[in-house]
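Here's a structure for you.
Excluded from the complex is one protein chain; the other protein chains are retained at their positions.
Let's look at chain A:
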Amino acid sequence: MTANGWLQILFYCLLLLLSVRPLGAYLHRLFTGERVMLMPALGGLERVFYRLSGVDARSEQTWQQYALAMLLFNLLGFALLYLLLRTQAWLPLNPQQLPNLSADLAFNTAMSFTTNTNWQSYSGEQALSYLSQMAGLTVQNFLSAATGIALAFALIRGFARKSTQQLGNAWVDVTRLTLYLLLPACLLFACLLIWQGVPQNFSAYTQASTLEAAQQLIAQGPIASQEAIKMLGTNGGGFLNANSAHPFENPTPLSNLLQMLSIFVIGAALTDVFGRAVNNRWQGHAILGAMLVLFIAGVAITYWAESAAPNALSGFDGVQGPGNLEGKETRFGIAASALFAVITTAASCGAVNAMHDSFTALGGAIPLFNIQLGEVIIGGVGAGFYGMMLYALIAIFMAGLMVGRTPEYIGKKIEVREVKLATLAVLAAPLAILLFTAIACVLPAGLTGLNNAGPHGFTEILYAYASAAGNNGSAFAGLSANSVFYNSTLGIAMLIGRFAIIVPMLAIAGSLAAKKQIPVSAGTLPTDGGLFVALLVAVVLVFGGLTFLPSLVLGPLAEHFAMLAGTQF
């Protein structure tokens, strides 16, 4: 570890914190439906969208209607993307004449992008046409991100409102978020990326003749436009196989800094929207505080491990270097690679600028554990916020048990129904992760895909299902997941990890909105201060630890201790 490395990490945190209030204020205007700066320019388009699709922008929906709208919207998005991937060979904008995707790969990919997972069983530059990338993947990148934020809005309304059935209008939320937030931000961000060197063209791949007179075929494409929403929408599915490690996706230290910021800004600002909506900004800051405590701890461990823990270079004489550089890029080095890995897994982004599979055992364990916790450390856009709120409900419930009072949060009584639903939502993904991992470990179809032997191989499988069920999308990418077995089981894990959380979460929002507001009393646990932050951090860690410690012992910890003993696999 170097002082300069820590300076980069602290600078990143500073920029993130500076963005929270201004972006929170803007998002809050979208949340309440107030006028924003861009409305004169884009308001006409917004109204056209409503008129053509028959939406009454003033009407609102109950939680069931909101859920139905979102589910149907995502189902149709899945169907359209699946169709596109199955027919890309016959469609335009396919200069490399890439074939149609197989049924299982198209299922996996369509599921992956509609659930904001962006797991990639394919290699971008070798499998997908430009049309599939832009009209298929880019669109779902926008819509799955807008869906996530809209769902967070619905939950915040559940807390902020009283004695009502109404949670807002899903179509209005998605439209406004796309038109006034994601699209303009991406337009600007994409231009910045091109300036830094990210290509944006429709040319066929370029044949170059290198200095040593070898042939090099250079993959091209409309990369920048997809890169921008890939980061800002915490999607993470790269245009090219090497993702944000590829010099065409992430050419410079500056583009890397912008990408890391873009993963977290919206998720962090949503905590401020929450604070504003419930008229106590510190309610939001407390949630953000708990997230940041977990985040900094993860960065510290990963950065230390990548600098100093045993790695493949350990024990060789005559080598000098800053640490574990296998699978890392020179321009980012150890610090910015470790930081990126923690950010992308704390959020449900899944873009990578270094290969997690080649991280040290402990350095790779933190990204894995981040995902297993449910990506609630800032988290995916919207999804991280509502994920953390589920933990908050459980934390409040446990605090209530300790003193024997009915727990309350933001003036709402937290009762049996809410706690049951929160528990259901929090347990769904772990169940999918552990069950599917266990199945893959005993089936030949699961074991044939492994790139590494020993405990590291087990970690590859565990990471894959955690990434799918957590809707993350990053990978211990040595695992060859493009098989019928992995494509289908991972696809199902993504489905469970997204919708088995969304539906109970919306039910909680509905039930909270219907409740009365009760006044703060002497027996109310303050949820805007340090005590609650500590409680929330403890609940997240205890829950994650109890659920996943055995699996982490079998994988990363076993590998770490084996390496200390000099064992290789």
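The definition used in the following text is that contacts are C-beta pairs under 8 Å (C-beta built on N, C-alpha and C of every residue); 3 or more make two chains touch, one makes a residue touch a chain; residues count from 1.
Methods note: contacts and distances are computed from a predicted model.
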The chain missing from this complex carries, among "Pyruvate ferredoxin oxidoreductase, beta subunit", "DNA polymerase V", "Potassium-transporting ATPase KdpC subunit" or "ABC transporter", the UniProt name "Potassium-transporting ATPase KdpC subunit"
Of the residues A:R276, A:K328, A:K412 or A:R498, which one touches the chain left out of the display? A:K328
I'm checking contacts with the chain that's been left out. Which of A:W63, A:Y122 or A:F142 qualifies? A:F142
Touching the absent chain in the whole complex: find that residue among A:F295, A:F385, A:F476 or A:F548. A:F476
Per the whole complex, from A:C13, A:M39 or A:L80 the residue touching the absent chain is A:L80
Touch list for chain A against the chain that is not drawn: 4, 7-8, 11, 49, 52-55, 65, 68-69, 72-73, 75-77, 80, 123, 125-126, 134-136, 138-139, 142-143, 171, 174-175, 178, 183, 186-187, 190-191, 194-203, 205-212, 214, 216-220, 222, 224-226, 228-229, 240-242, 245-248, 251-254, 256-257, 310-313, 316, 318-333, 336-337, 352-355, 357-361, 364, 451-456, 459, 476-478, 559, 562-563, 567-569
